[in-house]
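Every protein chain of the complex appears in place save one, which is left out.
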Amino acid sequence: MATSYIQIDQYEEVARKTVDPAAWCYVESGSGQEQTLRGNQVAFEHIWLRPRMLVPMQAPDLNTTVLGTPISMPIAAAPVGFQKLLHPEGEATSAKGVGDARTLYVASSSATTSLEDIAVAASGPLWFQLYLFEPRSLSEELVRRAEQASYQAIVVTVDTPFYGRKERFWRQGYSMPGHIRKANFEPGVDPMVSSTFDWGLFDWLRSLTDLPLVVKGILTAEDARRAVDCGVAGIVVSNHGGRQLDGALPSVMALPEVVEAVAGRAEVYLDGGIRSGTDAFKALALGARAVFVGRPMLWGLAVDGAQGVTQVFDILREELEYAMVLSGCPTVEHIDTSFVESATGIRGY
Amino acid sequence: MATSYIQIDQYEEVARKTVDPAAWCYVESGSGQEQTLRGNQVAFEHIWLRPRMLVPMQAPDLNTTVLGTPISMPIAAAPVGFQKLLHPEGEATSAKGVGDARTLYVASSSATTSLEDIAVAASGPLWFQLYLFEPRSLSEELVRRAEQASYQAIVVTVDTPFYGRKERFWRQGYSMPGHIRKANFEPGVDPMVSSTFDWGLFDWLRSLTDLPLVVKGILTAEDARRAVDCGVAGIVVSNHGGRQLDGALPSVMALPEVVEAVAGRAEVYLDGGIRSGTDAFKALALGARAVFVGRPMLWGLAVDGAQGVTQVFDILREELEYAMVLSGCPTVEHIDTSFVESATGIRGY
Amino acid sequence: MATSYIQIDQYEEVARKTVDPAAWCYVESGSGQEQTLRGNQVAFEHIWLRPRMLVPMQAPDLNTTVLGTPISMPIAAAPVGFQKLLHPEGEATSAKGVGDARTLYVASSSATTSLEDIAVAASGPLWFQLYLFEPRSLSEELVRRAEQASYQAIVVTVDTPFYGRKERFWRQGYSMPGHIRKANFEPGVDPMVSSTFDWGLFDWLRSLTDLPLVVKGILTAEDARRAVDCGVAGIVVSNHGGRQLDGALPSVMALPEVVEAVAGRAEVYLDGGIRSGTDAFKALALGARAVFVGRPMLWGLAVDGAQGVTQVFDILREELEYAMVLSGCPTVEHIDTSFVESATGIRGY
Partner (left out) sequence: MATSYIQIDQYEEVARKTVDPAAWCYVESGSGQEQTLRGNQVAFEHIWLRPRMLVPMQAPDLNTTVLGTPISMPIAAAPVGFQKLLHPEGEATSAKGVGDARTLYVASSSATTSLEDIAVAASGPLWFQLYLFEPRSLSEELVRRAEQASYQAIVVTVDTPFYGRKERFWRQGYSMPGHIRKANFEPGVDPMVSSTFDWGLFDWLRSLTDLPLVVKGILTAEDARRAVDCGVAGIVVSNHGGRQLDGALPSVMALPEVVEAVAGRAEVYLDGGIRSGTDAFKALALGARAVFVGRPMLWGLAVDGAQGVTQVFDILREELEYAMVLSGCPTVEHIDTSFVESATGIRGY
């Protein structure tokens, strides 16, 4: 199927019509009353850009690196599990589509495709997302397998000592279909996330692997400082797409304090609420080195498989190109805080 | 009837369909144009949480005390009168349900069940709410009976020198059904609230009882300081659920100034607008020791009697547990102002 | 017709159904895009009250004076012309209704009843509102007649050098019915408002009359200071009910700067957006000595003549009584700025 959509929203609209309602609800919903789910997007609408004119360029250069790995743009794929809810081949297909867009894919430890199969299917750089499962040996095993399969970093999700309270999903009486299972584990094994980890976590992980460590789920300056003190190479400012703590700060509202606290000692990324390349530009202007997108990738996957995923990223790329050209930023390094109006929007929304 | 609802709102939706329209209007409505009724809830939507990660815990400990009395969570039952509007057994049933949730029940002096019958039916700790009725002998008698019946504190409602102007209720031409009467008084006796009391009230009450005194209905630092100077043990920041002074500050907006003024010299509680355990978490973060919920209890009562009440409190408990686990608060003592974004939301909404 | 309405809005709803559409449009509409018309009401919704408890009183005392004239409450009738659009007897009827409510009536110079006939019909104190008509002899004549007819003050409207641009009215193709005419002038005489007056106006008026002078239509500290320097006895903070300069500050937003600039050297009043006694309370807390209401009086007039007008004022009185009792203000002198939250609402809306 050849599609020619213009906006990410179109993929959402088409996917909504084709995806199984329970799967759709699982993907779209947030936790609790969804204050944070809504806030992630609304917060971007309160940020205004300050473009600069007459900066000559042929075309903007979107190339950047994340932890030294070159990617074709500062927009990458957030780790998302259970992708077979949306496409029969699930993560193998999305990893292919993301790689074809020449950016980074972060494989979820809750994928319905094993990390090794994702590595085979992928056509670009890979990081591995780790939930803090217990027994810890399960987590340890995942780290070792990821290193073995040539993943280039471990992204530790720290905002999930328990899974969030998915009220919209539960109210419908929905549950996960039987054929959906975490493929990184033996059949019948459904590991539990753990609430027993502390900041010693990073020393333990470093004892297991030489891969750089990224911490995902930080929303405060306090935690950002601690993470840097623990030697992380990167921080993903994230509220888990509004799926963990309802009421948590929209991630883009939390970004400035994290960037300030980190003060360049680690790379800072953001996910949550990115629905256009312009949103990505705003996050970059507020100090993110790159952003991760989750749901839009899933919509592309549902609509048109790997090609749909690539197209979604190509739309985001094109929108970011427009934002850069029209703001006078020839490269992503040019995008700094002077390009955003520091209105009440960012903190006071 | 076995129910398995997920959100408090579901109880409201079901109750709305079954409760008599006049009774429903009485319960749901506020005074005046309902600016305060709306504000109580909207104010919570403007407060954002700042969660902290990697704080190990098995499960959060919600246990706390109010004036020394242990309760299983910092969420208790607000005093509400006329509960036979919602259930044939009224307060006896709700007191049972609340006690089964192992938290505090505050019996209203306008209950349709006598305070002694409530004490018999209850399965947990009890406080007694006192309206300032006149002649004062009526109030005095209630205090003595409450002490006799082993209530553990007197909660004096000071925001009701007159009953609020219930315009939505009046516009419908509704009135209270004939069989609804305040059971704490002889048939035919319908005591009036008094506007003649001053801050000497507390000395007078202390001459009547050794029970600790809680003042309910404070919204300003000025009054909070006076109350503390009068020796109260606790203060409920409250606008009476938007049923007294319309236009009064949403209670959660008033909370910070009261907490600051009290400076630890009394316990501070809050009611008004709490519709989830996350709301409770926000109030605790802003300095409340516990919160009281009124209408949600009534919805549970209407839907499923004592069991419905217990379930409502169990949902609130579970939501608070989630908020604590996902914010990194192993105990309620950990919840402080660093967990809320002090945005314009709190004061400037 | 005996009515028993609860809220002012009910009069509006009933009147809307009975009044001629063109007349209704004339009354309800504002000028331009109606930004100010809307703002007048919305601004009140952003002001929150800070009530104080345990202030003993039997009933609040609403009595006050305006320029020394006793009235039963600080809510009076704004000058409104063309009232025969709403009732066959027009201003004679409304003046009777307002006087029966024991408050002040301000007769409009554009009334469809002569000022002498209004004086005969009235049952309470009267002020006379003067448009700055030209030739000036017309204005002069009105002042002399008003003094002759025992009006107690002259209220000079200074915001009407031209009549506002009544776009909603014009878009409908409406015009004033032929039988509606300004009864203070000879048939065939339709005087024009003048844009040639300056602040020397007050010396000229003082040469004509010993009556105290009130200036109506001030929205800034600058003009307030000038008015006081010109010796006015009172200032009405007003944007003419959103009917003159569209985009002008909501009057309650302008009130604080006027009150501060006047610094007690004149009485300050407010009109615009008052729809309840609670709104009146807010204005008093921000420094108004009294408020004037226009459209609500007209709704009462349309619905039930003089009795309807009295009832509208009685509702406003009752609402103000509630606000005072429930805020702890035994008299209107007690109502000060400590009773309002000085949130962004007042200035930043």
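Letters A, B and C mark the chains as written, and numbering starts fresh at 1 in each.
In this section, a contact is a pair of C-beta atoms (placed from the backbone, for glycine too) under 8 Å apart; a residue touches a chain by one contact, two chains touch by 3 or more.
Please read all numbers here as calculations on a predicted model, not as lab measurements.
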- Note on the structure: Note: the excluded chain touches shown chains A, C
- Task: Looking beyond the chains shown, say which of A:20, A:45, A:260 or A:333 touches the absent one.
- Result: A:45
- Which residue among A:282, A:295, A:317 or A:334 touches the omitted chain? A:282
- Item | Touching residue (missing chain; options C:32, C:212 or C:242) | C:32
- Which listed residue (C:16, C:145 or C:165) would be found touching the missing chain in the intact complex? C:165
- Item | Per the touch definition above, residue among A:25, A:55 or A:193 touching the missing chain | A:55
- Task: Pick out the residues on subunit A that sit against the missing chain.
- Result: 6-7, 10, 45, 47-59, 275-276, 278, 281-282, 318-319, 322-323, 325-327, 338, 341, 343-345, 348
- Query: Residues on subunit C that touch the omitted chain in the whole complex?
  - Reply: 31-33, 35, 39, 158-159, 161-162, 164-165, 167, 170-171, 195-199, 201, 215, 217-220, 222-223, 226, 244-250, 253-254, 344, 347-349
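As a working rule, only the chains that are shown with their structure count from here on.
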- Message: Measuring between Cα centroids, which chain is at the maximum distance from subunit C?
- Response: A
- CA centroid of subunit A to CA centroid of subunit B, Å: 41
- Query: In whole angstrom, how far does the Cα centroid of subunit A sit from the Cα centroid of subunit C?
  - Reply: 58
